[in-house]
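A protein chain is absent from this complex, but the other protein chains hold their places.
For subunit A:
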């Protein structure tokens, strides 16, 4: 990275960063990643490779684990997440399906009822809408409806939320929808450690788990700690991580937004405006409200960030839960949500830039909330 570029990133010139983000979102993300507060480690791994490792390790450890989905085998994965797995495990365990989400998701769920541990990949979570009945009515509810007689140890995974320039039908975030369903667990990894640890935990979990990845994160590298490289590394589902400690405001985010939140936090710190605490949710369901409450009691202000639509979203849920909790008495300002815009995602790049939150939007909102005082 050139010194000038480096300088451009560290300086609070929104227009420069915006220009970079617009011209090359992948590079912008990469720069973001390098400046984050990850576990110390000498090895770096992309999110894609972390997911690949998770799949390989779990398939090696347990014969009952198998992968199915469109292009997961001979194509090596639409986004190359399953690269090499067909060669290693063969066609019995890595299965290319026809383009029939409703059918192959149902088949996967049925195989889980009968004792296997399927990993059902959706090329993107948008396509899973065709299969959502099987996810919710068959997978999520059956253990309860059967009085505990039927089990469903299935993992559903795939890229969720925004990509770049793929427009309305391919950019939706499903965290809120799946997060509302009792019987499902829902995780949303941000970096490589998250991806590996959460996917492994999901596969080992005897319940149906939804893993919401993000396509724009697949190519980003992050340092991996020694522990994370182990083949028994799992991250507890339902526990958020404090990526950066702070004292003045809490920013809660999940998935790609965590990177933007961290960047905003660093920016604000550099500008001497505030010290922000950044929480990476990691899990949407169960939601680690305890960690958020503890943080709010310390900082007294909360901003939530997500890529999904604002109405009835993850941020809305956090607001409601905080309000109903003891944390309410510790708030010096109302909780604010930063979300995707309430529009179908447009294609034109300048319009798309308004569809999803980024570092500047977060920083702006945090500044605003710092200026608010109850009663003032």
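The rule we apply is simple: a residue touches a chain if its C-beta (ideal position, glycine included) is under 8 Å from a C-beta of that chain, and two chains touch if they have at least 3 such contacts; residues count from 1.
Simple rule for what comes next: contacts and distances are computed from a predicted model.
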Chain not present in the shown complex, as UniProt names it (candidates "Integrator complex subunit 9", "Mediator of RNA polymerase II transcription subunit 18", "UBC core domain-containing protein" or "Pyruvate dehydrogenase E1 component subunit alpha"): "Pyruvate dehydrogenase E1 component subunit alpha"
Sole contact to the chain not displayed, among A:150, A:167, A:229 or A:242: A:150
Which residue of A:100, A:247 or A:349 touches the chain not shown here: A:100
Interface with the unshown chain - residue positions in subunit A: 66, 92, 95, 97-98, 100, 102-116, 133-134, 137-138, 142-151, 182-183, 185, 205-207, 238, 285-286, 324
